[in-house]
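A protein chain is absent from this complex, but the other protein chains hold their places.
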Amino acid sequence: MRLLVTGAVVLVLCAGMLAASVGLEYGVPAFSDMDDYFIQHGQEQTGGNNIVTDIVFDFRGFDTLGEATVLFTAVLGIGLAFRKRKEDEEYDYE
Amino acid sequence: MLYDLPFLAAALLMVIGIATMLLRRNLIKVVMGLSLVEAGVNLLLVALGYRGGGIAPIFTNAPQDLMVLPTVQAMTLTNIVIGIATTALMLSFVMVIYRRYGTADADAVRRLRG
Amino acid sequence: MTMSKIVRTAAGWLFPFILVFGFYIVMHGHLTPGGGFQGGAVIATGFVLLIVAGSYGDISRRITKASLSGGETLGLLLFIVTAITGLALGGTFFANWLADGGLIFGNPVLFGANPGDLNTAGVIPIMNLAVGVEVLGALSVIVLYMLSGIAEEGA
Amino acid sequence: MIDIIHGIVLAGLLVSALYIVRCRDLLSAAISFGIFSFLLSLEFYILQAPDVAIAEAGIGAGLTTAIYIVAIRGTTRWEEVSG
Amino acid sequence: MTDIWTGAVVVLGILILLAMIRLVLGPTVPDRVVALDAVNTLTVAAMILLAVIYRQIVFVDVAIVYALLSFVGTLYIAKSVGGELGQ
Amino acid sequence: MAAIVTLQTGTGFWNPLAWCIAFAIALVFAYLIWMLGEKDPGKGGDLVRPYLSGNPEPEKSAVHLRGGNLYWGFTEALHGYYSRVTPLHSGILTDYLLWFLGVIAVVLIMVGVLA
Amino acid sequence: MIPAFILQHAPALLLCVPMLGAFATPLLGRLGAGIRNAWALLAMLATLCVAGILTSEVLANGTLIYTFGAAAPSFAVPLDSGGIPIRIIFAVDAMGAFMALSASIVGTAVLLYSIASQKKNSGQDGYYGLLLLLTVGILGMVCTGDLFNFFVFLEINSLAGAALVAYRVDKGVAVEAGLKYAVLSTLGGLLVLFAIALLYGQYDALNIAMIASRMQFTLLDKVALVMLLVALAMKAGSVPMHFWTPDAYSMAPSAITAFLVVASQASLYGVFRVVFSLYGLALDCLTVGWIIIILGVLSMFVGVTMAIPQKDVKRLMAYHAVSQTGYMLLGVGVALAVLGNQDLLAAYGNIAMQGGIFHIINHAMYKGLLFLTAGAIFYRTGTRNLNRLGGLGHSMKWTMIFFIIGALAIAGIPPFNGFASKLMIYESVFLFNPLLSIIAMVVSILTLASFVKVFHSIFMGPALPEYAEVREAPLPMLIGMGILALMVILFGVFPQQVVDILVAPAAAALTDQGGYIASVLGGA
Amino acid sequence: MIPFIATALVAFVLYLILTAGSGSFGLWSPVELGMGVLVSCVTAAISRSFFISDTGYRMANPLRWVRFAVYICVPFFLEMARANLDVAYRVITGNIRPGIVRIAPGLKTDFGVLMLANSITLTPGTLTVGVDEATNDLFVHMIHIGMGDEKKEIFESADLFSIFPLTDWIRRIAE
Partner (left out) sequence: MIADLLILACVGIGLLFNTLGIIGILRFPDVYTRLHAETKTTTFGTIFLAAAVVVYGVSRLLESGDGQYLTLSVHTVVALLALAVTNATGAHAIARAAHRSGQAPSPAVIDRYLEEEA
């Protein structure tokens, strides 16, 4: 039963995701105005030759800050998971 | 049909990852499935930005030519780092669970229910 | 438990090479492929290589979690302070306040395809460095923590 | 010509992904994941995204494999037999 | 001239697929690691050649990262197989 | 004052102040009624001793109605519903994932067909 | 009075203040616990101030635009770009400011409470850092006007939440809950990213307003809509994707649970933002509206019925959180279903919408209050099992009073705030479909019944001997609870003020898609 | 201090190699040089204790580096070519007779052992399997052991290589 449901779900999702690959045309983006702006003006506005880095650190620098924060969060979380606990920190959950 | 290959592969990777998460009971396998889904999304993102005959958007030593779209690459970079952060966090959880429960079987890790 | 002498020696020799290469990637992020994340990941992999070649107990004494996570925090603070400085100097958050200023990293850039000059791009190299330090600290401390998890179990 | 390379790399990706799904030995799955990361990085490279390729090579191939191996060592190597 | 390079990359790709047969067949974990190493080496070669095909010199850096770092995963697997990890 | 606190709900209004006043008045009435009763039943008399068929009075903590027993009747009446719904919260991660993805699939079909 | 500098840069400061606080917390933790606590509290209070300033500014002057990295914050569209936004843009409209204010109020209360409740625990550096990071995630989600930025903050939200859920690693149960939360929300996040990729691939834009102005509702947009809608609804904890909610809410430290409610509501905000601002009238409002309504009704009913037989007090409250989420989905879903019809929208759609949005802040307050009281009880007695608790009304009087306030508010008893928003929902939904309204009322009654049970079994009855030494909760915890209780009463007594000042602009901002686009793109 | 300087020099040279061609043809721009100094100092500060584990500083001698380069280019490469032809022959014919033998090269430094082990691994039909930590003896898996050779307790390291005595080269480089 469970296998059947799983199969059906996977099939539907497969159809949905394949629809995505059919709807878009590979190699020919429909619009490219934002990225063309980056390519044409990125170098003069930021001074970096690598447009990807320009985007990562200048145009979309805030995403990068968020992403560094994600890494920081993961480190804090892992540190909490493997921390050494005090003796009296046992709880009764039931 | 060969033309859309990267999109097809990305979709298939996502579906394979989802199937792994649903069908496999080991928690590490579940996390691996998640990583597969993430890889599929990354591939989709990068493939979306490809322009036929384009070159990488780096002006150092590049021939003057059409360039592929750079924004998706920045997004993919971000997503890769987010991916390893989540993967590491979840694997740590799995390790702690194994130490407390003695198992990493999703069907057995179910003290919270009802 | 350590790996064999060959692997240890190779790791010791490769480590500075990986470090230099990682810093190269970090500092040339605005010219060549790479940047803070990639370079930081490369350096972190260097640390991870040292950890695998030696024993956990030995390495965790020489490279402490505290110093690595301290470096991570410092990198993040440098990053956000660089961004805030743009705000404080009258621009906005994340404004590129060093570009074309003539100061450090402030050379005007040549347009079009050119080999590139390290001394350009304003705050981008600084942010690259900050993110590089952050990522290297974070990723290597993750592996150290996870190894501490199994070391505790084995003991 | 490039299309053929595309096809080959993507086929390799799918094969290694399917192998991750079906093998019961988690260590083998982690190795397969390493190959998967390599090929994904190569695919990014072919798609003209060298930045992403470096990130995937460094993070995906080096660190993720290491983290998976440590996690497998910290738990169990063999997947439970379903039943 | 470009055809030579491209043809070489295609051959390398086929070789990668062949090496993955060992991944699937390999009875033990070390056998699979052999496949991993082979794929790694071939990928580095393919990347160097592709840098020439694309005339993007800076792409070679990716190959260096690859060559330096893939080894770490191999070492972890070897340490784990040898039963030395975490002791 | 009344206008400030009145909530217009489109079809009507709601005034918490008025409600509070009404509630206070009701409280006053209740207090008055309570005052009408006997002031002091007296200590130790038969009037205040619980009658338990002649048995001694049990300890107070023993008669405290525990939370789990409070709506026993309700859950028993809806037993058919609970016996179906409770097992769905199986605690198994993959089941949760299946529900999530299943809803996505269903909504995908709904949106794809209807919209 | 307030420097123009802060006014101008309020959206950026709103995020970088708690970020700076979070980054420095582990370093300051090495200096001493007191310094660290003071620092965290300072950062949170500063965030609250900035949120207040931002809200007043937005309510006074309309949508606030902040462009990251541009020469001036309002340069959303560069002159030479042909009218397309390039950089990350924060577009804080009334709805976003409303959510930000609500989140920072709850955050302050929770942080105050934590200073007392976590005193004995290890790993407090990480705890406070993660608490501030969770704030960052929530605030970022509600402020951003950029889809990818939304995804990044969603991930911060998920990871910080999961790490905090797993905070009590002692028996592994909390880690189990954390793992479930992490896996589900990461998968949800990836599907959100998939949807963003589809939208990007079609329109080459990441800005919500830009995509909205180019929206054509093709097949791909439908797929993206489903992914965004369901993934965010899952994060908000609606039935039948709610299974992680009771696990995570019951196992997290109580202060965190109170904040996780707000974190879920940020996802709910995401649902509303996607449906109204991103798609707007382009989508088939009736179908999607009914999908949301069905999710809402299911949430209400299943949540409350599952709550009744629970033994664990926090698990019970968690199911109630699911149930209350249903009200918000119901209210907003009704508004969405009639979005295309101006007459119906004016007749009851707007009121339903306002009710749903008002319920968001009300729910954040009273559910936070309830979880905090549960945490205080757990802190003193060490158990959460209703079968073992009893007679605490003798020793924990203030906690009992706060609990009564919260319980009456959640059950929709006047004069507390829950009633006001529920009344709006009942009346407007009754005009839409009487059956839904009746279900909502029944659910409300069941909620009351279930809280009577909780109240009875925790506070009533004779003082039990095993809790003879139980005292009142410490002062900072009471202050934290007191702040929320005060808000509950205030919102209940002056509902029209809150609706007029905060809720109605928020609802108007959501339904006015054209205004949103125009404010970002500059009068398109 | 000496380890620091040595490591920094190596790092600086590597950095220069990596950035060759950054100026005009083959030259380095001044900023690049300054950054190189900075990077190599940081590298040295972090990695000196891992890079130089022996107390001796034999490798600081430039002559040894020249010898190293010559070693890589001529004897090692030729041996490697021969090895590959050998393995290619065995791949095609399948004519193998493998076994693990012990050799005692008598090298004293870790770097020498590393070089020999890697040379052995990359050259004729041999693969380093293990190393005796105390005596620096290597255990070598050979793809083809000559008839009767398996009786020998310890193999001569010279037997492994056919054209050049690589062990002596390594001894001259590393010791």
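Going in written order, the chains are labelled A, B, C, D, E, F, G and H, and every chain counts its residues from 1.
Heads up, the rule we're going with is that a residue touches a chain if its C-beta (ideal position, glycine included) is under 8 Å from a C-beta of that chain, and two chains touch if they have at least 3 such contacts.
Note that the structure is predicted; figures quoted are calculated from it, not measured.
Chemist: Could you list which residues of chain E touch the chain missing from the display?
Modeler: Counting over the whole complex, chain E touches the hidden chain at residues 1, 4-5, 8, 11-12, 15, 18-19, 21-22, 28-31, 33-35, 37-38, 41-42, 44-45, 48-49, 51-52, 57-58, 60-61, 63-64, 66-68, 70-71, 74-75, 77-84.
Chemist: I need the residue numbers on chain H that touch the omitted chain, in ascending order.
Modeler: The list for chain H reads 17-18, 20-26, 80-81, 83-84, 87-88, 90-92, 94, 96-102, 114, 117-118, 121-123, 125, 127-130, 132, 139, 141, 143, 145, 150.
Chemist: Can you list, in ascending order, the chain C residues touching the missing chain?
Modeler: Against the left-out chain, chain C lists 3-4, 6-7, 10, 13-14, 17, 115.
Keep this in mind: only the chains that are shown with their structure count from here on.
Chemist: Looking at chain pairs A-B and A-G, which one is connected by more C-beta pairs in contact?
Modeler: When the contacts at A-B and A-G are counted, A-G has more.
Chemist: What is the distance, in whole Å, between the centres of chain F and chain G, each centre taken as the mean of its C-alpha atoms?
Modeler: 24
Chemist: Approximately how many whole Å separate the CA-defined centres of chain F and chain H?
Modeler: Spacing between the chain centres: roughly 78 Å.
Chemist: Out of chain D, which residues touch more than one other chain, so two or more?
Modeler: In chain D, the residues touching two or more other chains are 48-51, 53-55, 58-59, 62-63, 66-67, 70-74.
Chemist: Quick check on chain H: which residues sit in contact with 2+ other chains?
Modeler: In chain H, nothing touches at least two other chains.
Chemist: Which pairs of chains touch one another in this structure?
Modeler: Pairwise, the chains that meet the contact rule are A-B, A-C, A-D, A-F, A-G, B-C, B-D, B-E, B-F, B-G, C-D, C-E, C-G, C-H, D-E, F-G.
Chemist: Quick check on the complex: what are the chain G residues that touch chain B?
Modeler: 148, 152, 155, 158-159, 162-163, 166, 169, 171-173, 175-180, 182-183, 186-187, 190, 193-194, 197, 200-201, 204, 206, 246-247, 250-251, 310
Chemist: Over in the complex, which chain B residues touch chain D? Could you list them?
Modeler: Residues 2-3, 5-6, 8-9, 12-13, 16-17, 19-20, 23-29, 32-33, 35-36, 39, 42-43, 46-47, 49-50, 54-56, 58, 68, 73, 76-77, 80-81, 84, 87-88, 91-92, 94-95, 98-99, 103-105, 107 of chain B touch chain D in their complex.
Chemist: Can you list the residues on chain E that touch chain D in the complex?
Modeler: 3, 6-7, 9-10, 13-14, 16-17, 20, 23-24, 29, 32-33, 35-36, 39-40, 43, 46-47, 50, 54, 56, 58-59, 61-62, 65-66, 69-70, 72-73, 76-77, 79-81, 85-86
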